[in-house]
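Take this structure, written in structure tokens, and hold onto it; I'll ask about it next.
Here the complex is missing one protein chain, while the rest keep their positions.
For chain A:
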Amino acid sequence: MDGAAAELREAHRLAGHADRVWSLAWNPAPGAGAGPVLASCAGDKTVRIWKRAPDGAWQCTDVLEDTHNRTVRCCAWSPDGKLLATASFDATTAVWEYSGCDFECVATLEGHENEVKSVSWSPSGSLLATCSRDKMAWIWEVQPGNEYECVSVLQGHTQDVKMVQWHPHLDILVSVSYDNSIRVWADDGDDEWHCVQTLTEDNNCGHSSTVWAVSFNHKGDRMVTCSDDRTLKVWDTSADLSQPKTGEGHESWRHLCTLTGYHDRTIFSAHWSSEDIIASGAGDDAICLFAEEKNSMVEGPSYKLILKKEKAHDMDINCVRWCPQDPRLLASASDDGTVKLWELKGSVLD
């Protein structure tokens, strides 16, 4: 790598949605020889699938509609890339089977009392988690014949749960909420799920307002959260997370550092790339990239800003996602109804 300064270059603009785009998901396993596949979901009640054509241009190859009758808030691919779960304000989560060319809705998960905000597949693909304004997170077991059984209702948050995210390797679930806290859930080895840790402002240098998103690093020993308090917080664990836990009191996660002053408005999304670069997207229409400061004089690990891309979109950025097949390709989704693809160029890692 030469010493050229890091730059986020806009490569493509994907237009088509008729309302704000809330969330994005890259297919983790699009198939041998297939290029990257991106799903986007929007306030127009649809999900769009985007693929790169042979000439390099991106096109919308599918529109998943007539299933949800309100905003589709979040979408997530199963680890084998064959299923797409979509979570909606209509209080349901739909599961679509992807054959490589077609999509078919094969299941509808009901149970939440109101809007579903997020959906996430466990690393093995055998569990699905959803969360809602009803303050709960639900864990569903995937069964043969497109059946989904609720195995646990996670109670603990005192407000709207904004996002759920599974650990990259273990069956550990993290949820973040309008109640400003982050909760870590694990099963005790006997399929009983418990909250094993709660990260708050008072006890753990946690956030002082709604926490919107969480993302794990590749290794799974760190996670980043972002908030309405306009900060990102990096959390670290040295614990052996694979050991079963019961009840609270296992303070595995601790606050590592807080990134303040980089965004002027609510930070809606953060995502950690496989090269350990953190991307954030916010209500100030900007994207920021952060990496660990390797030559730190400060005791302990710290993170520095690599670049801030101002006016990345014309309106709020709701979601940022790194492409699993190309760790320098970043997708962003905005209130302006578009999805943008960015290429990270130049030297970013010392």
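What we mean here is this: contacts are C-beta pairs under 8 Å (C-beta built on N, C-alpha and C of every residue); 3 or more make two chains touch, one makes a residue touch a chain; residues count from 1.
FYI, contacts and distances are computed from a predicted model.
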| item | value |
| --- | --- |
| Per UniProt, the name of the complex member that is left out, chosen from "MIP18 family-like domain-containing protein", "Coiled-coil-helix-coiled-coil-helix domain containing 4a", "Guanine nucleotide-binding protein subunit beta-5" or "Eukaryotic translation initiation factor 3 subunit B" | "MIP18 family-like domain-containing protein" |
| Contact with the hidden chain (one of A:114, A:143, A:203 or A:260) | A:114 |
| Chain not shown: contacting residue from A:26, A:178, A:253 or A:322 | A:178 |
| Contact partner of the left-out chain, one of A:62, A:187 or A:285 | A:285 |
| Hidden partner interface residues of chain A, rising order | 20, 43, 70-71, 73, 89, 114-115, 117, 133, 160, 162, 178, 209-210, 228, 264-265, 283-285, 310-311, 314-316, 335-336 |
